[in-house]
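Below you'll find the structure I mean.
Omission of a single protein chain aside, the complex is shown with its protein chains in their original locations.
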Amino acid sequence: MSEKKKFIRDSVYGDINLNPFEVRIMDMPQFQRLRRIKQLGLIGLIYPGATHTRFEHSIGTMNLGSKLSEELGLEKDEIELIRASALLHDIGHGPFSHVSEGVLSFPHEELTKFVITQTSMRDLLEEKFDVSEIVDIINGQGHLGPIVSGELDVDRMDYLLRDSHNTGVAYGIIDYERIISNLKLEDGLILDIKGVQAAEGALVSRYFMYPSVYQHHTTRIVNSMFRRALKKVIDEEIIKEHEIYKYDDADLIGIFRHCDNHFVNDIMARLDARRIMKRVKTIRLDNFKYPEKMYKIKQDALRKAEEEIAEDYDIDKDYVFINIAEYPRFDEMKTQVTVEGKLYPLTEISNIIGALSKARFNIPDISVYVDEDERSKFDKFKLENYLDLPEIDREKFHGIHYDQIKLF
Amino acid sequence: MSEKKKFIRDSVYGDINLNPFEVRIMDMPQFQRLRRIKQLGLIGLIYPGATHTRFEHSIGTMNLGSKLSEELGLEKDEIELIRASALLHDIGHGPFSHVSEGVLSFPHEELTKFVITQTSMRDLLEEKFDVSEIVDIINGQGHLGPIVSGELDVDRMDYLLRDSHNTGVAYGIIDYERIISNLKLEDGLILDIKGVQAAEGALVSRYFMYPSVYQHHTTRIVNSMFRRALKKVIDEEIIKEHEIYKYDDADLIGIFRHCDNHFVNDIMARLDARRIMKRVKTIRLDNFKYPEKMYKIKQDALRKAEEEIAEDYDIDKDYVFINIAEYPRFDEMKTQVTVEGKLYPLTEISNIIGALSKARFNIPDISVYVDEDERSKFDKFKLENYLDLPEIDREKFHGIHYDQIKLF
Amino acid sequence: MSEKKKFIRDSVYGDINLNPFEVRIMDMPQFQRLRRIKQLGLIGLIYPGATHTRFEHSIGTMNLGSKLSEELGLEKDEIELIRASALLHDIGHGPFSHVSEGVLSFPHEELTKFVITQTSMRDLLEEKFDVSEIVDIINGQGHLGPIVSGELDVDRMDYLLRDSHNTGVAYGIIDYERIISNLKLEDGLILDIKGVQAAEGALVSRYFMYPSVYQHHTTRIVNSMFRRALKKVIDEEIIKEHEIYKYDDADLIGIFRHCDNHFVNDIMARLDARRIMKRVKTIRLDNFKYPEKMYKIKQDALRKAEEEIAEDYDIDKDYVFINIAEYPRFDEMKTQVTVEGKLYPLTEISNIIGALSKARFNIPDISVYVDEDERSKFDKFKLENYLDLPEIDREKFHGIHYDQIKLF
Partner (left out) sequence: MSEKKKFIRDSVYGDINLNPFEVRIMDMPQFQRLRRIKQLGLIGLIYPGATHTRFEHSIGTMNLGSKLSEELGLEKDEIELIRASALLHDIGHGPFSHVSEGVLSFPHEELTKFVITQTSMRDLLEEKFDVSEIVDIINGQGHLGPIVSGELDVDRMDYLLRDSHNTGVAYGIIDYERIISNLKLEDGLILDIKGVQAAEGALVSRYFMYPSVYQHHTTRIVNSMFRRALKKVIDEEIIKEHEIYKYDDADLIGIFRHCDNHFVNDIMARLDARRIMKRVKTIRLDNFKYPEKMYKIKQDALRKAEEEIAEDYDIDKDYVFINIAEYPRFDEMKTQVTVEGKLYPLTEISNIIGALSKARFNIPDISVYVDEDERSKFDKFKLENYLDLPEIDREKFHGIHYDQIKLF
């Protein structure tokens, strides 16, 4: 009595096989919730095709995790452990993925651990696995950890491919098969020299996706707007921070629309109608001698600056936003490469990666946003009057800042 | 002072240009709402990538409408009229698109007309267009109507391509450029003989998509479940039927989860957890001498049969569902083809289309669904005891019924 | 000291791994020759991208053969046997593939067998394989034969995909992964019901490719022209028929250009300059009551008719060509399908295949071609005066004959 083979149709890879235990994991309400969590949060407001979900991404990550594990010659039970871990790696993500995460006092990995070890999911998983092993892998720990969470992991490969497919931005089309077939598992995942060009390609992809998609100017301000509203909702205990893993996108939209807080209602109405705060000031980080210093500025200082600006310009303080683009982390750069038995860092092997490593701080900036109607007041606005900025580098040529996709 | 060129990045076609007036249409809240209406309703429960929206589809339809209009040599103002009409052709769609439409006492075209002619959208449109011309085109009337709504219209081409891209079902990849470059606008859109094979390809696509996607067995039952809940919500006036065009998917999800009707809450919980009613009986329509007769059966008769089954099997009557697959309309078959100046129907020109025209009734069926727990009671169930079915054709070979994608 | 992994980059599948023995097979001059044999012969004259070779196709067939073998759960040595057989399945093809084959008094499989069993290739192969097993598989015999040569074999899947990729005709894009994952090896390859739609898709592909590519009108006449020249060259023993497997495309071109036969030189000059004979008469086979009867007409009768036409119209007899489109074989139709343990022929399971099975004789025709300058003489030409044609069916609607791609 053979069991029926099950598979799911993925828009990126085609059919993906599932074993019966994986189907049971996927049938859990905790996993079904991921169907209703958008992978790219609010980026659909910039790229209308970006409506894909953590559900698809989790299955895709399992698929690549499986391929990589087979290529590494892992045992059957290790492969199944990797598959389950990859499937569950985002189970604790809150609504709109990283958007909500920005507000929480703990990372989504915490909640992922919680769902795996403290809910009914645990009972199911323990039929077959040691849940602590799954948690370790998801956190990149242990021998197998780097497969799912490391410098060149399957999570990243899947999301680049999937975000490309759905945004229509071709830069994310990476040669994942070449990367996978050139990885070895030693003390971490080590890349063979033959896979270097494919890894370079993947890094260039992420480098391109950072300003065009993930940290596009509009992405940053809609995230800021949403987060401020979510913070209110949490502060007023309409939602309990530690229960965010129970909510889906529709829940939050419903709460934002109907809760008893005018600001929150208004932010939702603005997002629904795509009435977005406008940028009145931008300073590129490469204007500063040490751009990294910008990331030492405390949230409190930013909040205080927003409030003072609001007062000086006679605006409601909740409607002034200062945003620094996310730190341009490209952990893939730390990948170790083997050449004839020796290990070298990718940044040394590869000219292009070495160059990107230096160039990456030229992209981000700090910007100030207000309501469109207030824009005209800010002609002579100086951010340094409100915020203690790092030292400007007067020598440097500052190049030109560009936004890739400037629609609407 | 040239205006800035605007464009939007589409996941199917790449960049699509927009003129400033189109941007204004898209900035209207009525149009922004389409961002939150899934193109394929609940089909994401079968194909997890099917999360794309009416927003993208509307822009894509505009894009193809524009290309076709240029190919037809239309004047600039006609092209702009077609573009606006294509953009607006689905503006009245309710949440989850055709899913909600199945419950309404009027088609979505009614609401589309309403939004265009009776809301603030009218004020905007009248700056540039005669709104009645837009409504006519959307309804396939007048000289230009067939471009947007006809046998071989741009609406259909876009959704086939887009649904393929997002479900991962390759059958919808059609050679739209070949079709477009072989159409002429006379009394309707006429296809040149050189485009026949591309048109055949498009029809085969739809023929494949019908059982695999649009009328997949799971699609049918989740639609039935959702519709019964929506009907309750409308009957209890929680939502006014004529205002459905104001709601988006998240609104309906919120109402279904939180309204004061236990059945509606339960259906939503089942859909959220993918606990779907199970099929206990299926009769293929090609078992009957005249399969088309099945489409004469009244809704009342079906409802009555459901209730009697419920009573006989001791089940809550709201949890018995009888569903007949949608009528296999393939209007493209009516396309007229020119060969050396004469017109022929596509079904006569093309052997494969002629064959499909006959074969299409072999796909649909009538099925009965109940809760998984009740399934075992139905071993000897006979549908003919409850419903006046058409005459069985005992001579016919009945072939085999197949479900393409049988996951979950 | 591990052996270095080798792979080759394929334009359709990406990287394909090779074991060291396969590399040795590929390094043999017999195999390298395939680099210089065009897969689609002269079809590059119609589709300029159709320049791909038997070399790529052989490697691609090996790749799919390998995937299918793994899916079928074959042993490692069987998989390697399949891989080698697939790699070698076309090793005996003459220049321009099927074009030259049309002239030979034996099929290319004969020469393939010869190369494998009577040349230095044998010495290599015998280090690892029993060559008779390879020959059997290539001929579709034995338990494993159907994988490489049967109704739904990997040879066919590869060429459909590859010909599509290179001609730009999208119809060949088939879901080969779905087909492969639904095949079982019993008494032949049996298709599970879940793979039926993918198989339908593949068959529709071939059905579309037949008139658009493989039996396109221009394909047919350039093949006829080339074959007549090749026949002269063989008749005059410039080339020995049994040694055709030693030649490549460039050899034949050289011989045709420089040999001492004016007709052959002229044909080559015409093909080089794309000066192609023109069609003066076409009768579709579905005009006849029993179209299959057309395939009983002997080559001698055709040749005699050509000569009589030449005489009557005062043309050199070598410049009159009568061509009947190849028999529309679609062996995939014979595929057996399992449904709940029972076997059914695909034509019965599938409405669309059943329909194609009947419709396929509506495509081919018999046509007469002469030099462009002679065309005008043939206004009132009647083929039945020269050839004993089957009985016309006066009742039948004859539909319309269409050529898909009518360039030049």
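The letters A, B and C name the chains in turn, as written, and every chain counts its residues from 1.
The definition used in the following text is that a contact is a pair of C-beta atoms (placed from the backbone, for glycine too) under 8 Å apart; a residue touches a chain by one contact, two chains touch by 3 or more.
Please read these numbers as outputs of a predicted model, since none were measured by experiment.
Trainee: In the intact complex, which of the presented chains make contact with the chain not displayed?
Mentor: Even though it is not drawn, that chain still touches A, B, C.
Trainee: Of B:108, B:165 or B:178, which residue touches the hidden chain?
Mentor: Selected residue, touching the omitted chain: B:178.
Trainee: Which listed residue, A:14, A:29, A:102 or A:354, touches the chain dropped from view?
Mentor: Considering all chains, including the one not shown, the answer is A:354.
Trainee: Touch as defined at the start, partner being the missing chain; which of A:45, A:99 or A:196 qualifies?
Mentor: Answering carefully, the residue with contact to the hidden chain is A:196.
Trainee: Touch as defined at the start, partner being the missing chain; which of C:51, C:118, C:132 or C:385 qualifies?
Mentor: Once the missing chain is taken into account, the touching residue is C:51.
Trainee: Even though one chain is hidden, which residues of chain B still touch it in the full complex?
Mentor: These residues of chain B touch the chain that is not shown: 5, 7, 14-15, 17, 175, 177-178, 181.
Trainee: State which residues belonging to chain C touch the missing partner chain.
Mentor: 4, 6-14, 18, 23, 26-27, 29, 32-33, 35-36, 38, 44-45, 47-49, 51-53, 55-56, 59, 165-169, 249-251, 253-254, 257-258, 272-274, 405-408
Trainee: For chain A, which positions touch the chain that isn't shown here?
Mentor: Counting over the whole complex, chain A touches the hidden chain at residues 170-171, 173, 175, 193-194, 196-197, 200-201, 204, 207-208, 211-212, 337, 339, 344, 348-352, 354-356, 358-359, 362-363, 397, 399-400, 402, 404, 406.
Here, only the chains that are shown with their structure count from here on.
Trainee: Would you mind pulling out the distance in Å between where the CA atoms of chain B average out and where those of chain C do?
Mentor: Centre-to-centre distance between chain B and chain C: 41 Å.
Trainee: Distance between chain A and chain B based on Cα centroids, please, to the nearest Å.
Mentor: Result: the chain centres lie 34 Å from each other.
Trainee: Considering chain A alone, which of its residues make contact with at least two other chains?
Mentor: Answer for chain A, listing residues that touch two or more other chains: 7, 14.
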